[in-house]
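Just one protein chain is left out here, and the rest sit where they should.
Order of writing sets the labels: A and B. Residues in every chain begin at 1.
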Amino acid sequence: MTDPVILLQILWTGIAMSSYFVLFTVAFALTLKVEKLWNFAQAGLMGIAFYTMFWSLNAAHWPTWAGIVASVLLTIGVTIGMEIWAIDVLRRRHSSGLIFFIFTLIFSQFVAFLLTLLFGTEPETIFPSVMSPVRIVSGIAVSDWDLQAVGLTAALLIALYLLIRFTRDGQFMLAVADNEKLSEIYGISARRAYILSGVISALLIVAGIWLYGTRAGVTPDVPVDLILTAVIATLIGGLGRVFSAGMVAVGLALLQSFSILFIASKWQGLLLYGILFFALLVFPRGIPAWRPRRIQPAPKPAAPVQAEG
Amino acid sequence: MTQEILRLENVCKRFGGIVVADDICLSLHAGDVLGLIGPNGAGKTTLFNLISGLIQPDAGRIYLQGHALTGPLHRRARAGVARTWQHMRLFRTMTVLENMLVGPRNYPGESLLRSMIGTPSVHRAEAAARDRAMHVLERMGLTNTASTIVVDLPFGQQKLVGLARALMNDGPCLLLDEPMAGVEGSNYETMQRIVRDEAAAGRAVCVVEHNVSFIKDLCTEAIFMSYGRILKRGSVDDLTRSRELTELYFGTADA
Partner (left out) sequence: MDYLASAGVLIGIYIILAAGYNLIIGYGGLNTIAHPIFFALGAYTTALLAIGTGLPPVICIAAGIGVAVIASVFLAVTTLRISGDYLLIASLGFQLGLLQAINNLDFTGGPSGLSNIPVTLSGPARGWLYLMITAALALLVIWLVHRGMSGPFGRAVRAMRDDDVACAALGRGLFTMKVVIFAFGCGTAGLAGGMYAYYFQYISPEQFNVAQSATILTMVVLGGIGTIWGPVLGAFVLVALPQVITFLQLPSSLVGPLQGLIFTSLVILFLFLRPHGLVGTRTPGAAH
């Protein structure tokens, strides 16, 4: 039927393209797990991260590393500020889920409007050109961008895994995710865990938008679309399972890539939302665990098993 | 012979590995006040949930006045199963009277259109429900609380409102889940009086209660449950005199 080389090519490109989906999804799933927060404000963070890099490299003509550092610092700064001055205030007021939903979404819109005012609505990229050198590996085109994307994503995920698995802060983060009250009794600061998860997410977001913005144009409205994909992957992956959400993101990206063979590309968005809708109809409480067991063993202090799905 | 109201035949239910109802057979007649005692986790609340339709049994049958009792919660409530909740479950943004007015079996407001237009039949049914509610409140001495938001009442009175709301359902079967927990003084006496009157009026009442003296004063008979099984049915004195059951009760209760 279809040439296997073409299939392999689609597979490879799909994997490379899934890199930023994975990063955004893991960032979203992590704050959801630790902070119990559907953090749509991450769309705003994406916008901030992107336009900081764009401005420092294209308008201020800073060196690349300086642009990245500036973007990391600003994104983390905004994350921490939002945590302290907004999210924490709402949390102490015992605000309803709707209030958090409104705040995070409206924050993203605020950022989008601000960026529109500052930078307009033309698609921009981090570097003037989105081309990257290509080599042919046994008939498959592999670009530098592809390699960078896959490498960066893998490195960040491994680092995150190691952090959660082997550092005290990582374990504390899981403990807070499992049971915030109980962890506080054991002397673990929930706030510290929240901020840490926010900072990690901010880093993943900067990396993700770097990959996206070196490959495709970004407008102030793009981040909201990106966050919606992350929401879908998180939901299908199952709440509280950060890495399986990441895997679902890869799966969704591949599904979209391969769907080119069957349906017109303009219907791919519909495919995604269709999957979301029907996944929820079949599993009204999220997908039950399909992994044999959680990646991380339960941390020592927090005994109760987290209620999942 | 009084009329049989409720009948359970070989009702079984398990949650995962735990058996919470193990071949339960039970019969309840008009005018009965049956006590249901047993340690925490014995499956008493679960039994009420099975009867009222919150959960469905794995096996067995339940009959109300000879008709099979099936379907979800609201069908069974309309068929005539009234119940209260261990944790009250009052409608916390609503007044006492509003709480009660949700309860009649023949509800005037099921249709949005009729409710909006306010047809004469709606008005009649509302007026009747209001009279009934005020009458119940009067019997409880709560008339002056009718327009208080329920969460502003003291705990004991909230418990009474829970009962009052259930009494809006004029069905033949009344299930009370720990009506006395946290209730003292005059509220205690009111509760006792109301339950006695309801039974005297021909309802079949089943009461889960840890307060043994309450059960003793009120119940003709009681059953003792443990691990989802009915260990014994008999007079309250028999049950409390049984060494075995007392040990089971107090040995497990607050372990």
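Descriptive notes on the structure:
Everything below uses one rule, namely that a residue touches a chain if its C-beta (ideal position, glycine included) is under 8 Å from a C-beta of that chain, and two chains touch if they have at least 3 such contacts.
Given the structure is predicted, the values throughout are model-derived calculations rather than measurements.
Counting contacts over the entire complex, the absent chain touches A, B. The residue touching the chain not shown here, chosen from B:Gly43, B:Gly103 or B:Pro179, is B:Gly103. Touching residues on chain B toward the chain that is not drawn are 52, 54, 72-74, 77-78, 83, 85, 89-94, 98-99, 101-105, 107-112, 115-116, 118, 122, 125-126, 149, 165-166, 168-169.
Residues of chain A that touch the chain left out of view are 38, 86, 89-90, 93, 95-99, 101-103, 105-107, 109-110, 112-114, 116-117, 120, 224, 228, 231-232, 235, 266-267, 269-270, 273-274, 276-277, 280-281, 284-286.
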